[in-house]
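Remarks on the structure that follows.
Note that this complex is displayed minus one protein chain, with the remaining chains in position.
What follows is chain A.
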Amino acid sequence: MNANPNPPPWQKDIFQAIKDAGVQQVAYVPDAGHSYVIKSAIADPEITDVVLTTEEEGVAVAAGAWLGGQRAVLLMQSSGVGNCMNMFSLLSAADIPFLTIVTMRGEYAEFNPWQAPMGRATQAAMELMGIHVMRVRRPEDAHEVVSAALDGAFMAGARIAVLIGQDVIGRKKWERN
């Protein structure tokens, strides 16, 4: 995780929305786009951070958190969505409230062709498994969209994915000078 001294405001907005909703577990696979939220979750005494070896574990951890009376959010990258497919059935089978925030790869200004197949399939894959997809298209919308998704998940019991577009995150600088 890069210790960015000036995290983008949209990352701060996402963490604030999570805090405002009383989320107590944040499960994640390390990711640059989520780095501020991850670092903040680790530092927050009211939040338990759960670092995963694979994203599908996080689907199950989030379900367990709800069963135990806490709200959880799963942070991942679009490349991890494919790892979760069968585990999503856990959520559908019992109507378990669920929110994942997904940073997108494989779409805007992607330099790595290996990211494209999963990135382009991410939204459809989520929807095939019965998960409602919302998108953050502009950085200034991050708080509103995530906050709305939190309401949908934990007040209406929905299963929701918020996708953060690669154009919001910014071009990945992959050549190290």
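Everything that follows uses one rule, which is that a contact is a pair of C-beta atoms (placed from the backbone, for glycine too) under 8 Å apart; a residue touches a chain by one contact, two chains touch by 3 or more; residues count from 1.
Note that in this section contacts and distances are computed from a predicted model.
Of "Aldehyde dehydrogenase", "Gas vesicle protein", "Cellobiose transport system permease protein" or "F420-dependent methylene-tetrahydromethanopterin reductase", only "Aldehyde dehydrogenase" is the UniProt protein name of the chain excluded from the display. When the missing chain is restored to the complex, the residue among A:L52, A:M104, A:M126 or A:V146 that touches it is A:L52.
Residues of chain A that touch the chain left out of view are 24-25, 27, 48, 50-54, 56-70, 72, 86-87, 89-90, 93-97, 154-157.
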